[in-house]
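Provided herewith is a single structure, encoded as structure tokens, for subsequent inquiry.
Excluded from the complex is one protein chain; the other protein chains are retained at their positions.
Naming follows writing order (A and B), and every chain is counted from residue 1.
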Amino acid sequence: MNGKRQLGNRILLGLGFALMVAALYMVFIYAPTEKNTGIVQRIFYFHVPVAWVSFLAFFVTFVASILYLAKREMKWDAVACASAEVGVIFTTLVLLTGPIWAKAAWGIWWTWDARLTTSLVLWLIYIAYLLVRSLAPEADRSARYSAVIGIVGFIDVPIVFIAVNLWRTQHPSTIIFSGGLTGEMLQTLVVCIAAFTVLYILLVMQSAGLKRMEAAIQRLRSLQEE
Amino acid sequence: MKKTFGKIFVIFWKDMLTEIRSREMIIPVLVFALLVLVIFSFAFGTGADTAAPGVLWVALTFGGVTGLNRVFAVEKENSRMEGLMLCPVDRAVIYWGKVAGSFTFMLALALVVTPIFLALFNLPLFLPGLALIIALALLGFAAVGTLFSAMAVNTRAREILLPILFLPVVVPVIIAAVQATGPVLAGMPWEEMVIYLQIITAFDIIYLVAATLVFEFVIEE
Partner (left out) sequence: MENLGYLLAAYTVIWAVVFGYVFLMQRRQRQLQRQLDKLQKTAEK
């Protein structure tokens, strides 16, 4: 069992590395320079996959939370928490790279556009998720509570997006992201999405492993105290 | 079915009676909401079309959160949570009873804050459209806030945890409420704000259902 897991891990690691190298090549050499905003547009090739992966992460937290409440196996709690943690990190990256790109391309840091604003709200919801875990006293309670937040927070996502979208179409900013994607650009984007998805999987596996170690230590400690 | 309503009403009425007799919650929260109203008027100016909707909703939101903090605090402080749990009722019944209580509380808050707000901004006092927006939005607040209050009450730093959980999740309600309030205050026709009311209503339904399903996990000991 352990051997197979080691092998799977190695394969993922190799695959991830290969994808990242391919992504770097494609982003900087293969993809053509966009005519409107120039070289800075290449941030897009990392900004969009990171955003997509952050949504994936919170979806995984959603599913793992449901599974935890249904089955009460700690491994689902570990996955939910790890995915939320990685999700917050990736959302932070979205919120950092988005403004850098916006400032370079259009001169302003923040445009209150629907997708970035939804990411901001998502970031706040899942930071609350992590805070509850640290503030709830016992392991069982923190797992239960954060599972509830993982479920209830995720169903908010479409509603937030719709509300913000409606708000922004009524008060649009002057920035419009125009221009289509050529074939090479699309290929680059797909490779980058794949690369970041593998990175996500690796990070969650590592983080979930750590959470399970922590849980095991807690259990051993409380056993020894008896 | 009728029995369930009866049980919900019992829980609701117990909280109502406690509050009516002591009035220890409604008055301070009301004063706080009025203070928020005034301070934000200073902060954002008194332009009826630009600042007004935001000022009203900030007052109702922060007043509401402060009130929601207390939904389960009474039970927790007097260790009556176990008593509540021992009642042979479906956990959802407890949730709905508490939601009814929070909703009524926030409605009472709005009943005082809103006319004062309208007067401060020199707006017409009879606005049924505004009443509808407020009712729907506060229902959403109650649905989400009651669930999170049950969680927050069992953690350290409970007073700050509730707003941290609650505010991001109700962002759509706040956005929609503010956007719907603007046209109503300006006397514009119904169509302008119907879409926002739909968003708030959808939010209410989704969260009432979701919280009902999930509440038992929060309150089990």
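A few notes on this one:
Here is the rule we go by: contacts are C-beta pairs under 8 Å (C-beta built on N, C-alpha and C of every residue); 3 or more make two chains touch, one makes a residue touch a chain.
Everything numeric here is computed off the predicted structure, so don't read it as measured data.
In the full assembly, the chain not pictured is in contact with A, by the touch criterion defined above. Residue A:Trp101 is the one among A:Trp101, A:Tyr129 or A:Tyr145 that touches the chain not shown. For the chain missing from the display, the contacting residue among A:Leu19, A:Leu56, A:Met74 or A:Leu93 is A:Leu93, taking the whole complex into account.
Residues touching the missing chain, restricted to chain A, are 37-40, 42-43, 46-47, 50, 86, 89, 92-93, 96-97, 100-101, 103-105, 199, 203, 206-207, 209-210, 213-214, 216-217, 220-221, 224 (touch as defined at the top).
FYI, only the chains that are shown with their structure count from here on.
Of all residues in chain A, those touching chain B in their complex are 69, 121, 124-125, 127-128, 131-132, 135-137, 141, 144-145, 147-149, 151-153, 155-156, 159-160, 162-164, 166-167, 170. Of all the residues in chain B, the ones that touch chain A in their complex are 144, 147, 151, 154-157, 161, 164-165, 167-169, 171-172, 175-176, 179, 195-196, 199, 202-203, 206-207, 210-211, 214, 217-218, 220.
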